[in-house]
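My questions all concern the structure below.
Then we have subunit A:
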Amino acid sequence: MTPPTTQHTRSEQPGTATEPTAAPVLSVRDVHITDRASGREIVHGVSFDLTPGRTVGIVGESGSGKTLTCRAALGILPPHFEVTAGSIEIAGTDITTLTPARWTALRATTISAVFQDPASYLNPSIRVGAQIAEVLRVKTGLTRREARDRTLELLRAVHLRDPELVRVQYPHELSGGMLQRVLIAAAIAAGPRILIADEATTALDVTVQAEILDLLADLRERTGLALVVVSHDLAVVAQLCDEVLVLRHGEVVEQGPVRSVLHDPRHDYTRLLIAEHEQYGLERFRPAKEHA
Partner candidate 1 sequence: MTVIRRVLALTSGRIAVAVLAVIALLAALGPLLAPQNPLATSVRTLADPSAAHWLGTDYLGRDTFSRLLDGSRVSVLGSLEVALTALVVGAVPGILSVHLGRAFEWVTLRLTDTLVALPFLLFAVAVIALLGNGITQAMLVTGVLVSPLFYRVARAATLAVARSPYVEAAIVSGASLGWIVRRHLWAKVLPPLAVALAQTIGTGFVIVSSLTFLGIGVQPPEPTWGGLLASDLGYLAHQPWAPAAPALLIMVTVWACNLLADAVRDVSGEAGRALVDRRRARVHRTDQAVTTPAGGAR
Partner candidate 2 sequence: MLGRSAALFVPVFLVATFVTFALRSLSGLSPARIQLGEEATPEAIARVEAEWGLDRPFLVQYGDWFDGVLHGRLGTSWTNGSDISTLIGVGLGVSLSVATFALLIGVVVGFVLGTVAALRRTTWIDRAVTGFVTVISVMPAFVVGIVLVAVFAVGLRLFPSAGYVPVAQGIGPWIAHITLPAVALSFDVIADVARQLRTGLIAAYGENYVTGAVVRGLSPRRVFFGHVLRNALGPTLATLGLKFPALVGASVVTEWIFGLQGFGRFANDAAQAGDVPAVQGVLVVSIVLVVTFNLLVNLVLARVTPASQRGV
């Protein structure tokens, strides 16, 4: 059933990389996810802790189980998929104890997410400002007027030029980069403690991608947001994360502080990923190697 166990390299000591001063806001413990329809286990044990202001990266090719892991943490696994072992705690609450109503209360205020292909995650028939304002009014009880003002602040906070105009536009009138900013603004509207960015920059061109990553880093510094960054692109993870998990076929093949994983990869697959990225200027994210 499970593939031959690959080398499961942990970092030296988990404690050295991430200073465990604060309690974790998201704690994933040996999570297994199974497709009930086919009876196949897709994710074979993923674990990580996330504390405020820190960032965990998950890297792997498509189908490696990174998106399923995120969806499990958000409680939006596709039909037939189920967490069959392990546990996920959000701000100290085990998600198996959550009722649908508590899930609704928890989303946006504690845990939130942005995805690849931002255009499809916004309702095509509603102006983007109204979609952000809806979150504000429902989750934080603002009045119509307050919500409008706060929406403008949020659009400004995600570095959108001309927020007044963007507010009254429909999703199809905005570019991919702008939409991802709007989606981020909606995701942080209710002040969540965790933000999951699932391939959030994948479809964007390189300069826009860099701007979005800067924005996420900026939000993390200013609000103490904890980030989970999922990508198939090691460069994205290298730029933003403190700790990284390398996933392959649902198996964590390597996990540890970004610097040590990139500097001293112990698994062949990680080496392969790094080698593939050499030509994309990954070097500048690995100063440790040059200094050594």
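Remarks
Operating definition for what follows: contacts are C-beta pairs under 8 Å (C-beta built on N, C-alpha and C of every residue); 3 or more make two chains touch, one makes a residue touch a chain; residues count from 1.
Candidate selection criterion: all candidates are chains of the complex that A comes from, given by their letters.
No experiment lies behind these values; they were computed from the predicted model shown.
For subunit A in this complex, the touching partner among the options 1 or 2 is candidate 2.
Subunit A makes touch with candidate 2 in their complex at residues 74, 76, 100-101, 104-109, 112-113, 115, 117, 120-126, 131, 134-135, 138-139, 170, 172, 183, 186-187, 189-190.
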